[in-house]
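Shown here: the complex without one of its protein chains, the others still in place.
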Amino acid sequence: MEKETERIEAFSDGVFAISVTLLVLELHIPEVKDGNTYTHLLEQLKLQWPGYIAFVISFFSIFIIWVNHHKVFKQIYKRNTGLMFANGLILFLVSLVSFPSALLARFFLTDSKQLSVTIYTGLFVLINLAFNLLWQQATSDKKLLRPGISDAAIRQLRNNYLYGFPTYLAAFVVSFFYPDLALSICVLLWVFWAASSKKINFTETPAL
Amino acid sequence: MEKETERIEAFSDGVFAISVTLLVLELHIPEVKDGNTYTHLLEQLKLQWPGYIAFVISFFSIFIIWVNHHKVFKQIYKRNTGLMFANGLILFLVSLVSFPSALLARFFLTDSKQLSVTIYTGLFVLINLAFNLLWQQATSDKKLLRPGISDAAIRQLRNNYLYGFPTYLAAFVVSFFYPDLALSICVLLWVFWAASSKKINFTETPAL
Amino acid sequence: MEKETERIEAFSDGVFAISVTLLVLELHIPEVKDGNTYTHLLEQLKLQWPGYIAFVISFFSIFIIWVNHHKVFKQIYKRNTGLMFANGLILFLVSLVSFPSALLARFFLTDSKQLSVTIYTGLFVLINLAFNLLWQQATSDKKLLRPGISDAAIRQLRNNYLYGFPTYLAAFVVSFFYPDLALSICVLLWVFWAASSKKINFTETPAL
Partner (left out) sequence: MEKETERIEAFSDGVFAISVTLLVLELHIPEVKDGNTYTHLLEQLKLQWPGYIAFVISFFSIFIIWVNHHKVFKQIYKRNTGLMFANGLILFLVSLVSFPSALLARFFLTDSKQLSVTIYTGLFVLINLAFNLLWQQATSDKKLLRPGISDAAIRQLRNNYLYGFPTYLAAFVVSFFYPDLALSICVLLWVFWAASSKKINFTETPAL
């Protein structure tokens, strides 16, 4: 049975790859100043530390979203309009990540730190919702899925996103009071996904 | 029968994906100012609202153009020079979208609002013309098309673009007098295309 | 016989697609000024006309280089180190195009017009040389080529680039004295290539 979704995956890969690579443009090259010394450049680079943190978190967040996208589309063989637009919504939100990421980098050391973290974690809540929408569209018509996919695999993928949702929501709510904790939750979710990604692989194998 | 157009589609996907992802660079990060407060950043972000509207309209317009490009190239199996250059013209115009989109964002709250909307809608008229040219090139020699494609499917695809043309032209003309209405027409056209995209899928299926 | 060059083509397509899409970043959005009027924005956009010309010439030049790259790699089935690095050289020079293109846009109305055109046309001379190097590497070992390729097809592809070389060299030399004429030669070469691309397609077909 022919897989109809190859060009969707290619286009999505393009958007993911560009979104992740454009992040580096938010790191600023310090200006050369007269009397610039070794220590001076080092100091200026150190002052940018929130930018590095935003870069690392955003890069690996998008990377993990791509890994999940990859995993979901391995199970999708046909497309319909709902699926196309759920995927479009994911790509829209992912292409947007560099904006709140740059806000975070610039305002982390200001009075607006809390607001920048709230916007940042809020975007990931939306991305998670869009993923739930995608999987809901894909499973609403079983003809769209890989022939022979087990109900257990369908459940496991859905659970994966459903479990992500309260976590991102928690990060969002916490961001209003403890922005640092909220960012830590985002990072912890990677560890969870990196660990759980092994389990899902396991579920896929027996279905082959 | 071998499909000759794979690398054209891959290249086009690249241009679409980059065009859509570069749009985010037009959103500006507010400057940090001394005495910057929570409210201050929020105010500055709110002032940028035409930028968000331009970003959303441009993103989904390019996304729908990509969906249509995808749909058309599923029916094209061979290429000729005319096809290559009609496609090149589409890509040229799509890669240009971020420019009038940024104009719109920056001048929507100024005296030049009308001009920026006119340029913006005018570009989509040209993209629609380029699509008509592509489909006309593809159907001018039936050997270029998918073997066994029905005349009904050919007509339907052509009608899809022909119907789009007067709508975009209307948006362009209206933009001289009622810029807000012109933008609304562009958004309405998505809804039409999202709805009609289901119909086209249906036409494709029986031809398999 | 397996085609070994698919990932080279995918990577090259990526570089071509990005190079061509980044060109739009060289078009500048006029600043909003107090008392900005309809006429004012129009005036500012008109002042940028060398930027539009540079954008159009650079876009279609890279596009035609991509068409040619596509055509050449259809005949290449295996790779060796020389081929990889000749291709790397082409990509390096293509990724560079936006720099002299931006120079041209900015300095076309200044005393440095001639220099900017000379640098611009000089880059295309180098790209043409790199293409000749690629084809020379590919034909140096006939095992790299598509099985069953005719000697006539090999000659025709080589001639295509050899003919391009004196034309670009002429544009480069002419640029020192008549910059406008030099740019016109570059544009004429597209017409030649668009026309000759039909002929090459014809040569390929009987070889199938």
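Which chain is which? They are A, B and C, in the order written, and residues in each are numbered from 1.
To be clear about the criterion, a residue touches a chain if its C-beta (ideal position, glycine included) is under 8 Å from a C-beta of that chain, and two chains touch if they have at least 3 such contacts.
Being a predicted model, the structure only gives us computed values, none of them experimental.
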item	value
Listed residues C:V15, C:L45 or C:I64, member touching the removed chain	C:V15
Residue numbers in subunit C that touch the chain omitted from display	7-8, 10-11, 14-15, 17-19, 22, 25, 80-81, 84-85, 88, 91-92, 95-96, 98-99, 102-103, 106-107, 110-112, 114-116
Residues of subunit A (touch criterion as defined above) contacting the omitted chain	9-10, 13-14, 16-18, 20-25, 27, 29-30, 32, 36-38, 40-42, 55-56, 59-60, 63, 66-67, 70, 194, 197-198, 201
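FYI, only the chains that are shown with their structure count from here on.
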item	value
Same or different contact residues where subunit C meets its copy subunit B, judged by the half mark	different
Chain of greatest Cα-centre distance to subunit C	A
Fitting subunit A to subunit B on CA atoms, where both chains share a sequence, rotation angle to nearest 5 degrees	90
Mean-CA-position distance for subunit C and subunit B (Å)	25
Subunit C, residues touching no fewer than two other chains	18
